[in-house]
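Structure in structure tokens, see below.
Apart from one protein chain that is not included, each protein chain of the complex appears where it belongs.
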Amino acid sequence: MSTSLLQQVLGEAIGDDESLFDEPEVNFGLLDEYSKREIRRAILTAVAVPGYQVPFGSREMPVARGWGSGGLQVSLAIVGPDDVVKVIDQGDDEGVNAVNLRRLIVSSTGIPESTTPEDSTLIQTRHRIPEDPLDERHVLVLQVPVPEPLRGVERDMRELARMHAEADYARMWVSLYEDKVRNGVITRTTGYPCLVDGRYVIATTPIPRWDVPRLHQSRFLSLFGAGREKRIYAVPPHTDVEPLTFEDVPFEVEVTPGATCRTCGSSESFLVEVPASRVDGGGHWVCSDSDWCRRRRERRDHPSNGGDS
Amino acid sequence: MDRNRRAELLARADADDVRQLAEAFLSHRQVATELDIIAPPEVGMVMMQVREPVCKERFHLGEVVVTRAEVAVGGARGWAMRAGTDRETTLAAALLDACAEHDSALGSQVDDLCVETKARLDRARHQEWTELRSTAVSFEELD
Partner (left out) sequence: MGYAAARGGLKAIEAAERLVARERILGESSWLESRQMIEKLRLAVDRVMGEGGLWDEDLAASALRQAEGDSIEAAHLLRSYRSTLPRLAYTTPIDVDDMDVLRRIVPAFRNPPGPQLLGRTTDYTGRLLQTADEDTLRTAAEKMAAFLDEQVTPEVEVGHVVSGAEPTDDERRPRRLLELLRDLDAVVDRRRTDDPEPFDITRHPARPPATRSARLATMARAETGALVNVWYRNILGPDGYLHEITLGEVRHGRLPVKVVHPITGDEISVTEVRVTEVEAIEDLDGIEEDRGRFDVGYGLCFGHNEKKAIAMANLDIACERDKGRSFLEQSILLTTDGLDASGFLEHLKLPHYVTFRSMMERKAAVRRHKETT
């Protein structure tokens, strides 16, 4: 029955007879409106109670849980037609997962993308905060694999809920103290536990310690989305974020003395090591924020252009 | 035919049969001009809640994909919900339901389709049982 009367009626009824045969029409931002509203409500609660992990009905996304499904839901719930999105993984806009998530956000919304924070409004990230200073125009969405900072000291979720409710972080302090006594230094690496607004302890996702001070009294809003564990939490602008440490044990960020980026020469950014290989010779360091590094290099090579920001 | 029973059978009727009958009805000028689409066919889900026998508690078993549509013909409402994602057939089923309410001559054709569907379902059920009953273990009990 080709283009029957019935199909004509159907075509008129659903407004577009093409869509009968194509992929179903995708809602702006992929999620249905009910889901978006629910996620926004969770985000509002998270902003109102800084550092509190708000449970939400995490949806199954076209990316696997553990691959940024929480960050993606937060981004898609708040993205609007005027936004410009930047997505990074490990600081790199070209990382495979960043490419994949950006493709999903852009294709389901039609909004423009950018690699420079200056041009962006919504920045979704895994494991880094961009080196550029962010401000009131930016919302930073962080993908969170493990939102519970206390899991290392307590496994029972009922007890964890009590500890947060009563701000009972004694065992966390004990574990940090034991760490220091046993190892001489606090060996926590990424996702360093921080006290937010003097009330809740959060896991700062696995961002390096290098990035942690930038959450403190920041000018931008940070939203943390944990899809698999179904939690959202937030650090609103101008909020205290204090790494848990002792008066006589200063908080340490990752610094390797003498290391500079081989590409742009920076020593004031978070560097990652490119190990020595038989082909390439000795090891070296490069910026993890690839776009920041690129612009710095361009300014150096073409000083007259003054870069792009 | 009882309207509830008709909805149940139009939900299970052969897709080609439903569409062909709807197509025939649409060629009646009167049906085509008096047709209103109240709710275009929409693919969605029905959450299946079951009552389990131990505590008589309800719980969610999972969702079932269905398509639903509602139309009116000459002011007579017609509604259909069918399993699966076939929007065209579901729209057709809603149309048949409305026509059956609107016009007794069309209604008897819809009834015929329903009766035929019922017979097919009964045959299938019968055949299924014929196959199954041979797998029942029979015990010889000493009285």
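Letters A and B mark the chains as written, and numbering starts fresh at 1 in each.
Convention: a residue touches a chain if its C-beta (ideal position, glycine included) is under 8 Å from a C-beta of that chain, and two chains touch if they have at least 3 such contacts.
What you are looking at is a predicted structure, and each value in this text was computed from that prediction instead of being measured.
Undergrad: Of the residues A:Gly15, A:Gly57 or A:Gly80, I need the one that contacts the missing chain.
TA: A:Gly57
Undergrad: Need a quick check: the contact residues on subunit A for the chain that isn't drawn.
TA: 24, 26-27, 30-32, 34-35, 38, 55-62, 64-67, 69, 89-92, 94-97, 99-100, 103, 126-128, 145, 155-158, 161, 183-185, 187-190, 206-210, 228-231, 252, 254-256, 263, 270-274, 277, 279-280, 286, 288
Undergrad: Take the complete complex as the reference. Which residues in subunit B touch the chain that isn't displayed?
TA: Spelled out for subunit B, the touching residues are 3-4, 7-8, 11-12, 42-66, 68, 70, 77, 79, 81-85, 119, 122-123, 126-137, 139, 141.
Quick note on the criterion: only the chains that are shown with their structure count from here on.
Undergrad: Residue numbers of subunit B touching subunit A in their complex, please.
TA: Spelled out, the residues of subunit B in touch with subunit A are 19-20, 22-23, 26-27, 32, 35, 37, 40-41, 43, 87-88, 91-92, 95.
Undergrad: Mind pulling up the subunit A residues that touch subunit B in the complex?
TA: So the residues of subunit A in touch with subunit B come to 1, 4-7, 9-10, 12-15, 20, 24.
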